[in-house]
Structure formats: C-alpha cells, structure tokens
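Partial view: only certain chains, each at its native spot in the assembly.
Residue numbering begins at 1 within each chain, and the chains themselves are lettered A and B in the order written.
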Amino acid sequence: MAGEDFEEDRLTPDIAAEQLVLVLDGFEGPLDMLLALGREQKVDLTRISILQLADQYLAFIAEARKVRLELAADYLVMAAWLAYLKSRLLIPQIEDEEPSGEDMAAALAFQLQRLEAMKEASAKLFGRPRLGHDIFARGAPEDVDIQRKSVFQVTLYDLLKAYGEHKKRKENGVLYIEPVRLYSLEDAVQRLSEMLGRMPDWATLSSFLPDGVRGALLTRSALAAHFAATLELAKAGQVELRQDGAFAPIYVRRAQRQE
Amino acid sequence: MIEEITNPDEVEARIQKLRLLEALLFASADPLDEETLAGRLGPDANVPALLNELRAHYAPRGVNLVRTGAGWSFRTAVDLAPLLRQEEEVSKKLSRAAIETLAIIAYHQPVTRAEIEAIRGVATSKGTLDILMENGWIRPGRRRETPGRPLTWITTDHFLDHFGLESLRDLPGVEDLRAAGLLDSRPVLLGIAGGGVEEPAATDADEDA
C-alpha cells in the first residue's frame, strides 16, 4: 500500500500543480475567476460570450483535475453548472423547462457585471483621499471632551468583542478528543448536500469525491461514506440514483420535485 | 465677514460665538454634531449660519471645515495631500476581500451577509466583517423582516469621515450604478455559492443559566 502511494505521488506533475495553485490563489472564488477570464475577451461585459467563457473555465478545471489538484467544492459546482448551461445553450430547447439557457446566461452575465461594478467602486472608494493618509485631523486635540454623552468610552465593537471573547473562553474550556482520521458519513452527507443543491443534472458519484485525499484508508472511507450518504439521502427523498448495470458508474442528482 | 448686523454689541456677540465655535471644533479630533454644538453655544446661537460662515472663511485656507454625516470637523485641505502624506508606517493592509466587502456594504446597504456572498460568489471568511467593524466603518443595522430575520450591515458616520464623504449620496458613481440596476442585491443565479439561501435563524438568546 505504501509503495503504491509513493508511485502515485512521483507521477504527479508537482510543478504544474504549484502553478495552478498560484493562479487559484489569485482569485476570490469561482465568480471572481470567471470575471477575470471574461476580461480576457476584451469586450464590454454586456456583450461577453458566455459560451466561450464556459469553455475557458471548464478547460481550467480539467487541467486542475489532471494534476489532481484539490479544488474547493465551489469551483466544482460552478463547473457542473457551466457544463449544464452549455448543454442548454447548444441543444434545442425542451419546451417546458424553465429557465431557458439564454435566461441562465443572462443571469450569469448580470452577476459578472454586478461584481465588476463593485470592484470598480471599491477601487474608487480607496482611491479617494482618506483620513489619516491624505487628510488629517487635529493632531493635538485638546483635553476638552465636548461630545461627552458618557464618562466612559465604550463602542459597540468593544461590547461585542467582549461577549465574543467570553464565549470563546467557554468553548476552549471543553476538551475535544481528536477523531480517528476517517471520512465520516456526516461529512459526506454535508458535502453532498452542499454540492447537490447546486448541481443541475446527473453527475457520477465519483465526481463528488474530494480530490487530494491521501492515504488508502482515507480514500476508501471517503468512497464508502459518500456511497452510504447517497443511500441516506435517497431514503430521505432528497436525491435520485441511477446505475446502468452491475459495476457501472453510479449517477446522482437531486430529487426532482413533482408539482 | 459679518453681514446685516450693525449694532456693535450684536456684532461683538456674534464674533464671540464664532470664536467659541471655532475653538470647540478645533479642540476635537472627531466630528461634532450640530446638536452638541448648539448645547455649548447657547440657545440664541444660529448654529447652521455660524457653521456656514466659518466654512466659507476656511474654504481657501490650508485647513477646511468639512461636514460628514451629522458631524462637522476641521480637516487639512485635500489638495495638500501630496505634500502632507508621510511615509506611512506600514499601515495594516486590508485584504481584497475586506475592501470589496466594504464597497458592497456601502453601496448596497442595508445588506445581509448572504447577499454579500451572493454578490461576491464566495463565502465571507471569518475576520472580514470583524476588521471592518474594528476600523469603525460598519455596524449592524436592523434585522431584515424575512424568514430567519437575518442581520443587516450598514456603514457608520466614521466611514463617511474616513473617506471624506458628506453623505452616502456622494459615493463615487452611486447614481449611475443605481440607474444601471447594478445595486440590486438579490441573488440571481442558483448554483453560485451563497445562493441567497439565508441561514437558518440563528438562535439569539442562548440557553445559558
């Protein structure tokens, strides 16, 4: 088992992974990354090609998965969503399905514009002359407390901070025993629920497994936990499962609500 | 400098009020509101008129009288910034997340954390709101009357003071953004983090004691 792991690690193109990690570190989440990719199209965001954007994003994610880079679930959910959007845009509309591919693309374009607007606004805000940087208050205020409404200087922040610290002390007083390093069913249910709520269509069970889980025991426990979690969630009526034959891949999607 | 008053006693009284107003504002590093000033100048003082006169007197000088929110304060003139700016002792640099979050709160207020996350498409890391609050720029507003009664966040008067704004209407480009519909903080896209699902009602009171 140890030998096998060693082999795997050697084959991993570490440098490519490091570069990708560096790129990823530059982003504040998947929407931010999409915005950066969108800027590369060098057109007004209102006229951006969402299809092209989806391709660029999916290519990036594919690259990351090739070097077994651990991606945050947010990035994977966005990838699944964009793949779905792409299929909706390319394949003729199914009548009763709402919203349409165009609506989804428009919604994404709006989100990108809104984020861009806020980034510009923050740049303008911090480009303004600021107190203590460019503009200065009286350097030697005199000892006349004119505004005194209370003898004591306490702010809401002080009050909340005091309560937070009090709570923290209480929590730290409790002994926690380090758990055995197994992927728990609860974690898998949590992870699946997080991702499924936002996954639009069928996806293979294996695509939900966390990347970068090291150690054979941990990997096996992750697979087992996720499998058990899908059964749990199916029992609760939250997901649907599909398997086309014995030993074939298992597909999962969130339960379709009947209306 | 003094208009439409000819009685020498009145002129003298008015000058004394102006001098006291000037001294009060000068002595304080923080903005003072008109109510506080009126309390110190006495019932017969026309505080807004006196403030305007003082503002006009200082307008061309190296120190200006400026208004932020409800407060008035003396501040060095904006155009002198390049001459006054000193090598800052490495000021605590704000993270990109904190800067963006502050802009979102300023332009979208009152805004819930879930809405901030929907706009940024990413969860708010711990410590972001904390640092903005520690700087005195934001504070909790009223709870939103929707399921879960989420807390909203708003900016403070100190935020206006820090960025040299008289009111929120002076935020750069705010009218254009509103007209373009970009100040809509509703989540629009399922599938993006923070998808607008408000957290379950956090129980406020807890079960101590």
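Operating definition for what follows: a contact is a pair of C-beta atoms (placed from the backbone, for glycine too) under 8 Å apart; a residue touches a chain by one contact, two chains touch by 3 or more.
Just so you know, these numbers come straight off a predicted model, no measurement behind them.
Given one representative per chain kind, what formula describes the whole complex?
Beyond the single copies shown, the full file gives A x1, B x2.
Convention: only the chains that are shown with their structure count from here on.
Express in whole angstrom the distance between the two chain centres, defined as the mean CA positions of chain A and chain B.
A distance of 32 Å separates the two centres.
Where on chain B does chain A make contact in their complex?
My answer: residues 24, 26-30, 32-33, 36, 40, 73-76, 78, 81, 84-85, 88, 91, 96-97, 99-100, 102-104, 106-107, 119-123, 133-134, 136, 139-140, 161-165, 171-173, 177, 180, 182, 184, 188-193, 195.
Report the residues of chain A in contact with chain B in the complex, numbered from low to high.
It comes out as residues 28-32, 74, 77-78, 81, 104, 107-108, 110-111, 113-115, 117-122, 124-126, 128-138, 141-142, 144, 146-147, 155-157, 160, 197-198, 200.
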